[in-house]
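Starting off with a structure, shown below.
One protein chain is absent from this view; the other protein chains keep their places.
Order of writing sets the chain letters: A and B. Residues in each chain are counted from 1.
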Amino acid sequence: MNPAFALEILPQLLTGAVLTLQLVALALLLGLVLALPVALARLSPFAPVSALASGYIFVFRATPLLVQIFLIYYGLGQFEAVRESFLWPILREPFWCAILALMLNSAAYTAEIIRGGIRSVPYGQIEAARALGMSGPLLYRRVVLPLAWRQALPAYGNEMIQMVQASSLASTITLMELTGVARAIAARTFQPVEAFVIAGAIYLLLNFVLTRAVHWAERRVTHAAH
Amino acid sequence: MLELLSFGPGGWGDEILRGTGVTVAVASLAFVIGLLFGATAAAAKLSGSLPLRLAADTYTTVVRGVPALLVIWLFFFGGSGMVTWVAGLFGYGGRVELSAFAVGVAAVAVVSGAYAAEVIRGAVQAVPKGQIEAARALGMRRRLILRRVTVPVALRYALPGLGNVWQLTIKDTALVSVTALAELMRMAFVASGATREPFFFYCTAAVIYMAITTLSAAAFRAAERGAERGVRREAGR
Partner (left out) sequence: MTAKGFGRFAAMLAAVMLLAACGEGDKQAQTAQSAADKPVPNPLRVATEGAYPPYNMVDPAGNLIGYDMDVMREVCSRMKVECGITAQAWDGIIPGLQAGKYDVIIAGMSITDERKQVVDFTQGYAITPAYFVALNDSPLHQLDLGLERIGLDEIDTTEEAAIAALKDALKGKSVGVQNATIHANFVEDALGDAVSIRRYDTQENLALDLASGRIDVGLADSTAWEAFLDSEAGRKAGFVGPGFDGGPFGEGLGIAVRKGEDRLLDALNAALNSMREDGTLKRMAEQWFGFDASAR
């Protein structure tokens, strides 16, 4: 380990970390937005809807993310029809392909987390809300989802950390996020260990901050409930 | 389209099949070695010794905190140097060289072990104190209690979690393809490049991964049912 060299490559790696953060934040946000309807569909009493949601969750959880990314990036780009469609301005960019793959993947896991949360809501609470005249969306917005969210938060915290790590796969489709930068440095300088160890340290730091933030949020949510 | 998957010199069927074999081999070896790492780390975490606990915590925190892809790159580029250094500690002076297969197994095992450690620790802690006390009251010694009570009960608690770790391990082997080890993902990658049919080959790979994960999930469920034999159900379940 050469400290001078480590210091020299640090700024480049931090630039990569910024892209990592962008990928993670956007993928998590969009994934969460998608996960909610998927979770509700999964709980739907209407069999075709619930089967569709189950199928989606199954496919994205049973295959490696790397396959999903390559399928979206190289696989879809292969077709003339896709290249001429209105989607191409999005699918043309590796950034959006990575976001799409990460988002779809995250939504599949998050939907299961939300479903678990919803199922954990005590039936008594729902009955009490019904007795107060709440129903449909209001019941969901004011009672079910807040309670489910509190239950799901620790698992969702794990999912956030998984996403930080999953974003490293964006480097395989030319994005220069943290792992991509480390790879380029390793290849150019022939000093791979430094590049990867420092990149690893930055990932640890990101996760550490994220874990703390989730703990803080958990304490706040439980506090508010009492 | 399907002739791309034919066997023999014109198609990629035999390569993909061989790649699937390598994937299963890497995943199985890595999972078993990972279980050893995990059990050791869990024992260290539960031990009274502070240095042991700290070492095990460092292992699980660091490995679960950095991307598996980074761990694989690090092992790929720096693995031989590190292994040579460790071998040097044990008095071996020569260079230790790692094949791509060994690097892949080692890297995935290290990751798998870190997750297994948490599962095993949780399971051991979940063994009801009363059961151990009851065993002690029957005059069992520590080793016997470990063998007859703690391990069987903990294993039952650990099985679902270990099933998840196995799924994770299979999916992580796909990342080893970046080191050009000829596993399933790499074969799909090579075939895509040569035929310019990435969609077809990555879909094929996805289907095979799904088959592996589904079959093994069923196997784990069967094992869980087996482990539940003779367990009294709680009322109302």
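Note that a contact is a pair of C-beta atoms (placed from the backbone, for glycine too) under 8 Å apart; a residue touches a chain by one contact, two chains touch by 3 or more.
Predicted model, so just to flag it, every value in this text is computed and none were measured.
For the chain that is not shown, the touched chains among those present are A, B, taking the whole complex. Across A:A51, A:L138 or A:V209, the single residue that touches the chain missing here is A:V209. In the complete complex, the residue from B:G21, B:P128, B:P152 or B:G193 that touches the missing chain is B:G193.
On the side of chain A, touch with the chain left out of the figure occurs at residues 1, 74, 77-78, 83, 92-94, 172, 174, 176, 180, 183-184, 186-188, 190, 192-194, 197, 200-201, 204-205, 208-209, 212. Residues of chain B that touch the chain left out of the display are 8-12, 14-15, 18, 54, 57-58, 61-62, 73, 76-82, 84-85, 88, 95, 97-100, 178-180, 182, 190-191, 193-194, 196, 198.
Convention: only the chains that are shown with their structure count from here on.
Centroids of chain A and chain B (each the mean of its C-alpha atoms) stand 23 Å apart.
Interface residues of chain A, counted against chain B in their complex, comprise 58-59, 62-68, 70-71, 74-79, 161, 164-169, 171-172, 179, 182-183, 186, 192-193, 196-197, 199-200, 203-204, 207-208.
On the side of chain B, the complex with chain A involves touching residues 61-62, 64-71, 73-74, 77-78, 81, 167, 170-175, 177-178, 185, 188-189, 192, 196-199, 202-203, 205-206, 209-210, 213-214.
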